[in-house]
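Reviewing the structure listed below.
Shown here: the complex without one of its protein chains, the others still in place.
Labels run A, B and C following the written order; every chain starts at residue 1.
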Amino acid sequence: MSAALLEAIALTRADVCALHAELTRYGLVVWTAGNVSARVPGTDLMVIKPSGVSYQDLAPDQMVVTDLYGTPVSGNGEGGWGNPALSPSSDTAAHAYVYRHMPEVGGVVHTHSTYATAWAARGEAIPCVLTMMSDEFGGEIPVGPFALIGDDSIGHGIVETLKNSNSPAVLMQNHGPFTIGKDAKSAVKAAVMCEEVARTVHVARQLGDPLPIDQGHIDSLYARYQNVYGQ
Amino acid sequence: MSAALLEAIALTRADVCALHAELTRYGLVVWTAGNVSARVPGTDLMVIKPSGVSYQDLAPDQMVVTDLYGTPVSGNGEGGWGNPALSPSSDTAAHAYVYRHMPEVGGVVHTHSTYATAWAARGEAIPCVLTMMSDEFGGEIPVGPFALIGDDSIGHGIVETLKNSNSPAVLMQNHGPFTIGKDAKSAVKAAVMCEEVARTVHVARQLGDPLPIDQGHIDSLYARYQNVYGQ
Amino acid sequence: MSAALLEAIALTRADVCALHAELTRYGLVVWTAGNVSARVPGTDLMVIKPSGVSYQDLAPDQMVVTDLYGTPVSGNGEGGWGNPALSPSSDTAAHAYVYRHMPEVGGVVHTHSTYATAWAARGEAIPCVLTMMSDEFGGEIPVGPFALIGDDSIGHGIVETLKNSNSPAVLMQNHGPFTIGKDAKSAVKAAVMCEEVARTVHVARQLGDPLPIDQGHIDSLYARYQNVYGQ
Partner (left out) sequence: MSAALLEAIALTRADVCALHAELTRYGLVVWTAGNVSARVPGTDLMVIKPSGVSYQDLAPDQMVVTDLYGTPVSGNGEGGWGNPALSPSSDTAAHAYVYRHMPEVGGVVHTHSTYATAWAARGEAIPCVLTMMSDEFGGEIPVGPFALIGDDSIGHGIVETLKNSNSPAVLMQNHGPFTIGKDAKSAVKAAVMCEEVARTVHVARQLGDPLPIDQGHIDSLYARYQNVYGQ
């Protein structure tokens, strides 16, 4: 087992642990109901929150390392990285499915954030009526199928919905949003922005119909933002 | 009076005191309008917040020990645990009634959290249209009767409503939610999740009708979550 | 000038200054848009926030002492208490009018808290459909007249509305709530509870009609709470 692998796992655990603080900062989660994961770069491993642990109690070495089928692995033997005596998130199978089927994805986030989940409860996509939504999502935020936990059906629903969309967020029906990104931070940003636009479009719709944005304008805003914004 | 009893009371007071911070953290209470209690394990005693004291001023030794009729008792005489010169919460009778009639209950919480209380004001149960609600509540959150403070009618309404329900939360009409759990922390979690689903379903309903979840799916989600989730 | 008077002024200034932190804690104010005042007990003096100063910058000796017509007085000469080189709140005349005409009032609070102000914008009283509202307000929260700042018309509207009501809060039309109490802390509590019930009844009304509470029940809840609650 190489020192580089142990280092990559340690960095990923620290990153995944720290990013959960963004979920509470932006009010996306209560109690233990949301989770962040990341692919360990260049490996077939992922790191995810343990199940049912409070956000204020999280520490990096509690983050569970699993293979891409969600089975905890600890690199047993000389030079192993160890694993806590904790079960991984009950959503691990869905995260793992995404990493297996979307090799470009490096991070996945799941929350039950209020406004995004409300759109999900109605099974209604969020229409793209804001310039910031054009920038970040490049169109509507789509709805994925109703799926029960316990097998690959949630993961399959996420992948089938997102592979035909610009959006890094999907609203799983009656359930809540899952978001993806090139790394965990990008997936967290998508979760934050998903709730932000879910809330803003909800509020706009409460008193009437938002004005549509031409598809050509959406496309040009999306192209520009993906290529130019930031440092 | 045994050292074990004094220790159990001290632990319960510390626990009940600390859990009030979760009510403010999640925005379930303002001023002094909410309270947590716990049964002292293995006894006929309970511990509850004093009446009208601000959350930021609470200390463990201010928590009032009462019998299961809500009468403060202090274990007078050699080895007594003492009691503060404070009256217990004005909701003590309701908590005590629950402990007398539901031996499996170890903790009770009462708040006037905004969205749960709004459903209570309309006398309307919260329909189970979210997977997280299936997990935690196993169906709708029911409404209890209108009842005046001052006798057993609130406690009676809570018990009669909850004994026929999977839900650990009841919305007392025009009043607000009461929640129960195997211990005080579980009852606090139920209060947090009750407000969370009350808000999310409210928001969903503002723009249309949430999609129903099949009863069979609700049942399987509930069974799984009660047996598998967490560590 | 007696030491007792100087002491009373110093205590009142400290109290009024500190209570502004409750306005920000409960989200009742933004920027500088709300104020607390108190009568200096046993005198014809009052203490009020200076105009246009941010809440985080407030210090006790910035609180302005005025007579009951709102004119700053500093007890000039030997033993005077001094006054900051700051103008009192632009709402001082309204506070002063209340102290002149309601001798039982020791504290006044004014905010533009969101939900209470929204009812005020529609000129609609908040109906008493919650037990906590029966406790605190003893009935509806009434609306006062539209009145311009600059003379006694706001103060007159507050007094005329509240003298016929159990409620310690009045919603001045198109403007916002004013609350009163036996002291400044009671008036702040009334401001917090006014926003709380304004929000909860608003949310209840968004999805239907709240159930009414019988007037007899409102009366008995109010009588009990005013006499029994707290320590």
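In this text, a residue touches a chain if its C-beta (ideal position, glycine included) is under 8 Å from a C-beta of that chain, and two chains touch if they have at least 3 such contacts.
Just so we're clear, the structure is a prediction, and the values are computed from it rather than from any experiment.
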item	value
Touched by the hidden chain, restricted to displayed chains	A, C
Residue touching the undisplayed chain, where the options are C:His101, C:His156, C:Arg205 or C:Arg224	C:Arg205
Absent-chain contact - pick from C:Gly138, C:Gly157 or C:Gly176	C:Gly176
Absent-chain contact - pick from C:Ala33, C:Leu68, C:Met102 or C:Leu211	C:Ala33
Touch with the omitted chain, as defined above, among A:Leu23, A:Ala116, A:Val129 or A:Ala184	A:Val129
Residues in chain A touching the chain absent from view	26, 129-132, 189, 192-193, 196, 199-201, 203-204, 206-211, 213, 217, 220-221, 224, 228-231
Touching residues on chain C - with respect to the absent chain	30-33, 50-53, 86-87, 90, 112, 114-115, 117-119, 121-124, 146, 148-150, 173-176, 202, 205-206
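The working rule: only the chains that are shown with their structure count from here on.
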item	value
Where chain B and chain C overlap in contact partners, by chain label	none
Degree value of the rotation bringing chain A onto chain B, based on Cα positions, nearest 5	90
Closest chain to the centre of mass proxy, which here is the mean CA position	B
CA centroid of chain A to CA centroid of chain B, Å	32
Euclidean distance of C-alpha centroids - chain A vs chain C, Å	46
Residues within chain A bordering two or more other chains	none
